[in-house]
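The other protein chains are all here in position, but one chain of the complex has been omitted.
Up next, subunit A:
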Amino acid sequence: MDNEKQYFFDKPKNIQLILYLLYACCGVLVVLDFVIHRHVYHSWENLPIFYPIYGFVGCVILVLIASWMRTFLMRPEDYYGPVEAPDNSKIEIIDVSDGHAKEANNNNEGDRNVDA
């Protein structure tokens, strides 16, 4: 495994590129809202850029309420009982920080998909 290999999103520049693409698309969609003649069923749809605002605000509210719900719904992972340790038999974990590959210890407790 080549640890030095750079993947697409390892470069912050590429992430920025994607984000700018998204901003541009959003901008175009807002403009199109005024250009395209729309058939509306409902009076609210006549509001300028109704759907973009609804989508954005709806999602922000969704996330804020969900975060608030964590304050009273969140419990430790083993709340209902002990949690099974993840199965490391098939993966290779690469320590990203110092670049040394270390094989995951093979604590395979019998293949689960055994033929009965």
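Odds and ends about this structure:
The rule is simple: contacts are C-beta pairs under 8 Å (C-beta built on N, C-alpha and C of every residue); 3 or more make two chains touch, one makes a residue touch a chain; residues count from 1.
Here, contacts and distances are computed from a predicted model.
The chain not displayed here is annotated in its UniProt record as "Cation:proton antiporter", chosen from "Cation:proton antiporter", "Metallophosphoesterase", "FAD-dependent oxidoreductase" or "Amino acid-binding ACT domain protein".
For subunit A, the residues in touch with the chain missing from this view are 1, 7-10, 19, 22-23, 25-26, 29-30, 32-33, 36-42, 45, 49, 51-60, 62-67, 69-70, 73-81, 83-84, 86-96, 112-116.
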